[in-house]
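If you scroll down you'll find the structure; I have some questions about it.
Rather than the whole complex, this shows some of its chains in their spots.
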Amino acid sequence: MTTPDTKFSFPDDETKRRITENFNRQGFLIHAGAELGLILPGFVEILLPHSSNVDQQHGYFHGGATATIADSSAGIAAQTLIANGSTVLTTEFKINFVAPAIGDRLIARGRVIKPGRTLTVCQSDIYAEKENKETLIATALLTMILVPAMRNREKDHVA
Amino acid sequence: MTTPDTKFSFPDDETKRRITENFNRQGFLIHAGAELGLILPGFVEILLPHSSNVDQQHGYFHGGATATIADSSAGIAAQTLIANGSTVLTTEFKINFVAPAIGDRLIARGRVIKPGRTLTVCQSDIYAEKENKETLIATALLTMILVPAMRNREKDHVA
Amino acid sequence: MTTPDTKFSFPDDETKRRITENFNRQGFLIHAGAELGLILPGFVEILLPHSSNVDQQHGYFHGGATATIADSSAGIAAQTLIANGSTVLTTEFKINFVAPAIGDRLIARGRVIKPGRTLTVCQSDIYAEKENKETLIATALLTMILVPAMRNREKDHVA
């Protein structure tokens, strides 16, 4: 079970507001219907209601939609631990699909496993919710890179 | 450079038609604006034009959009080698982002590395096209599982 | 923290004995000095004492040694859940190194996340122990394939 880790704290009072603002400027997520859930230090939930915008040919959630909220929940979890001006980018991730992605909505729970000066390693577990019962449908392991404020204009992936 | 492998062939004359039909029933891909490109035995291209539906907060292609076409190009490449009735599902994949995903469109080129009775291993290279110049922006390694026709109604991920 | 999952049970009374026998016939593990620790249903520990046989040029544990016990702890954890005659093979894994592998010994704790008829998804966390203090140094996500008894003579990786 993916649960928040109490050893982390927000870098400043504006962290949650910044994260929400950033999220709302991500066309791909908004367009898919994704929403932010719980935002804690080093832990972030993303919710994705089922719709024809996110499914594949059998009516299940598309693997790409699942991967997208896995990636974003982990990236934003890493973002909760860094000060204003710096950015977090995904350098790579791996995802395993362990059960059919069928249900009313998906819930991705991203959390920081190991924060670092340059790289932060995260995990995300993705659950399908159906009639209020959650089933683990995928799990991901991800590496984020911190782009410090002064280098931020480049925003390149692997520096 | 990702190029077609001439050792493969289509299982029947209907392969390309089936693949196109399946693609057009995938809400998530269609909604994002993805299109099928070249379809060869064991090799498939997916094109993704830039739009506000697929970007993130800096105007680049979202990593989730990149991962989605990587996954789909590889899955469909595996699908080109199997007979009607059987299905291919992604069991897992890993993607590395190697350059900023900026440009007019992305081109994912998926190909089969090793076909198998149960598992098929694929690769996908994703390029950003800008002013007719292509740059490699991500590379993925993926495992597909073959679900034979008779078990097809279950359509579960890891059987 | 990687802990045993009480929902699993051994398929028969001989499981632990078979696992120990198999382990002792793996030249690569024995030669490196690896030892079996705790063996529970769906959960296995492998211990690797530090020696010149397992280090790299700076005296740390070699990443390959770390990956080896990650792989084996997860594979054997999957093996604890299957009946005599069937075999488990690794189809793929991914490992993230999160801290320097320095200490008196490594402890890999593999556990089954999702067992399946064909594929079993596992996780392994690897800790370095130094002066009785454990530090997480790597985490891995792995896919195992079950080779049923009757197909066992082939023992091929991806069937």
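We just call them A, B and C in the order they show up, numbering each chain from 1.
Criterion: contacts are C-beta pairs under 8 Å (C-beta built on N, C-alpha and C of every residue); 3 or more make two chains touch, one makes a residue touch a chain.
Here the structure is a predicted model, which means the values were calculated and not measured.
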{"item": "Given 3 visible subunits, total identical subunits the whole complex contains", "value": "4"}
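Going forward, only the chains that are shown with their structure count from here on.
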{"item": "Most widely separated chain from subunit C, with each centre as the mean of CA atoms", "value": "B"}
{"item": "Numbering shared by both copies at the subunit B-subunit A contact, with half separating same from different", "value": "same"}
{"item": "Whole-Å gap separating subunit A and subunit C, where each centre is the average of the chain's CA atoms", "value": "29"}
{"item": "Centre distance in Å when subunit A and subunit B are each reduced to the mean of their C-alpha atoms", "value": "22"}
{"item": "Subunit C residues counted as touching two or more neighbouring chains", "value": "94, 114, 116, 121, 143"}
{"item": "Touching residues on subunit C, where the partner in the complex is subunit A", "value": "94, 96, 98-99, 113-114, 116, 121, 123, 136, 139-141, 143"}
{"item": "Contacting residues of subunit B [partner subunit C, same complex]", "value": "91-92, 94, 114, 116-119, 121, 143, 145, 158-159"}
{"item": "Partner subunit A, residues of subunit B touching it in the complex", "value": "22, 25-29, 31-32, 51-58, 60, 62-65, 67-69, 71-72, 75, 89-101, 137, 155-158"}
